[in-house]
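Removed: one protein chain of the complex. Kept in place: all other protein chains.
Every chain is named by a letter (A and B) in the order it is written, and numbering of its residues begins at 1.
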Amino acid sequence: MKKKKVNIAVTGLNATDNPGPGVPVIRALHDSEFFDVRIIGLSYESLEPGIYMHDLVDKTYQIPYPSAGKESLLQRLEYINGIEKIDVLIPNFDAELYSFMKLENELKYMGIHTFLPTFDQFEERHKINLSEFGKKYKIKVPFAKAINSIHEIYSLTPEFTYPVVVKGKYYDAYIAYNPEQVLTHFNKIASKWGTPIIIQQFIYGSEYNVIALGDGKGNTIGAVPMRKQFITDKGKAWAGIAIDEKELLKMTTRLIKNTKWRGGMELELMKTQENEYYLLEINPRIPAWVYLAVGAGQNLPEALVKLALGIEVEPYTTFNVGKMFIRYSYDLIVDLSEFEQISTYGEL
Amino acid sequence: MQFAWSYKTNYLNAVCNIFHQEGSWAEVVSGFEYDKAIDNGVAGSKIIFNGPNKSEEDLKKAIKNDSLIHIDHLEELYSLIFLAEELKKRPKVAIRVNMDTGIYPMWDRFGFNYENGQAWDALNKIMISKKLDLVGLHCHIGTFMLSPNAYAIAAFKLTDLAINIEKKYSHYIKYIDLGGGFASKNTLKGSFLPGIDTNPSIDEYAEVISSALINSALNPEHLPTLILESGRALIDDAGYLLGSVIANKRLSAGKRATILDFGVNLLFTSFWYEHKITPAQEFTHYSEDTVLYGPLCMNIDVIRENINLPLLNKGDQVVAHCVGAYNVTQWMQFITLRPKIVLIDLDEKVHIIKDNETNQTMVSLEKLPEHLKKIDLK
Partner (left out) sequence: MKIKKNIAISDSGFIFNPSTGESFTVNPIGVEIITLLKEDKVKEDIKKQILDKYQTEDIVFEKDYYDFVGMLNHYHLAETNEEEES
């Protein structure tokens, strides 16, 4: 079969110890039997490792930070699209999704396809709304409260028992064992991502994640549950294993059916001693460990590109249980001239 | 549906009259604002009188003029009953209701609380007194509301009160006043994304409010009028402040600083917004992170802590955007005088609507005691 040529723009090239999903998404797309891909990297900073991985990324352009507003982003994308003729764009950061969702129609007009959650889906699953979300879809979630001011910290008990998890609106989560620690984390997170700050009851147990892809009509195109086997001090999985857990798959397909989820997602769950799953978070995008799903037989980024282009996709129903991923770091050797190129011209 | 121009947002007479010409009533929160509305030619019956501080004189005037008095606390309610007897006239009243709409912070300092029954008690007192004409229900749930859904909750709670009044007293409420608080396109400090991308549009608020009222249990034969007291959402984006660069300097850590000829004295809202500031002449595409200071000899006089701007030179002009609301009413005569304000009409004609302040304007109310008149510093 002759592969279909497509130009795909991908963000999240920060393959660091708190990795963005861009590089694994790109690896998955290169593995595709169906597509022959040219990858356009979109970066925010000059030191995102993906920029320098020339065997994976054909060309990279800097784009403005989301805080610069969607107009500047659109202008930059118009420029890039004028050169690259992008077919599909896959954003991979939580903090940038809002801007790309707002630009969905403008992008489509430019011939750039996306496959993103709707605003309702995006808002409903937001950390701040998780309690409501749990009630609505009958999923257990840890007790949580959004606070806006440090004055609320000392009145968290008796509603909460320590330890609690202190979370930012977009990123960052820290465990706090007393009000003083909550205060420290509150200030640190608030200065970066603003308020409110979410206080969540800490749940003891082991961490499970599910990666899934919804077609926007209620069907699950693929889903793979994973248990974290090794966790870094940033709470990120450094190793994990694909597991056969029917309950998690049932929960995922039910959730996608009821929400008519559109696009990639990651469920973060905690399993207690009593074998109960608590949903901690829903990330409205493909997670950084997506390549485990590919290794286990479900090329979800490829399926997402097909959905974006309106190509029919046969849902994945199985995967290889017991496949593992073990992350490693790798030192790229880069010439200063390349760094200069991306820093001064915004292209490499 | 009826708008009432929120005077405190911007009470320059020219601005008020733009909205009055468009059919807006007046919404005032003090005797000063009340008299201003009367002087602008607004009929007393088209003035909504809000706020916690209405003097007895204010109330008498409002009763005589058939204005809509929105009661803030019980003291006021009892005063009104007393004045009604004294003046032999039924004041037209509404109560202000505060409530939990899921918004932080909850504004519970104004009016009567819905959840704990204070509001219902106050309504019963009004109805049983028979001295007051209960014409409306009012709430104002907060300021710069970024979640339209809070208005649906507010509408639901006010209609619930209206329905209970109807059931108990067969009395129909004439209007429901949902107040204001609608966001403009400004960016609040601490926001990650710019306000122009994220703040709800007027359509979104309208959709939520109208569907909440249509889907409520209100009798469609007796639907109350919806009143909105929008100020900021209608005027903020229309105001610009023009200024120029006084000087540039480097701070000790190497950061660029630019001093402008306007500061927090004129742009009071820079305490809570990150105002968009743009150069008003051609500029290069080379830019640098800069702190923008005002001209006051005060450390707090900062317009933007950090903004990426092209390099400006002394005398270059800049524009501060979205400054139409809460500035010309809250700005201060501090250290220096305030500038004139011009209005550009639809034919691009420029009208001066407020003149420059002079030393004379500022000292005209001052009085110098006799023994201080003479100084000898020659």
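Heads up, the rule we're going with is that a residue touches a chain if its C-beta (ideal position, glycine included) is under 8 Å from a C-beta of that chain, and two chains touch if they have at least 3 such contacts.
Because the structure is a prediction, the values reported are computed rather than measured.
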| item | value |
| --- | --- |
| Among B:65, B:248, B:317 or B:330, residue touching the chain not depicted | B:248 |
| Candidates B:45, B:164 or B:313 - the one touching the absent chain | B:313 |
| Missing-chain contacts mapped onto subunit B | 248, 250, 254, 284, 286, 313 |
| Residue ranges of subunit A at the interface with the undisplayed chain | 336, 339-340, 343-345 |
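One rule holds in what follows: only the chains that are shown with their structure count from here on.
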| item | value |
| --- | --- |
| Whole-Å gap between the CA centroids of subunit A and subunit B | 41 |
| Subunit B - residues contacting subunit A, complex | 104-105, 190-194, 196-198 |
| Contact set on subunit A toward subunit B in their complex | 66-71, 95, 98-99, 102, 146, 148, 169-170, 190, 193-196 |
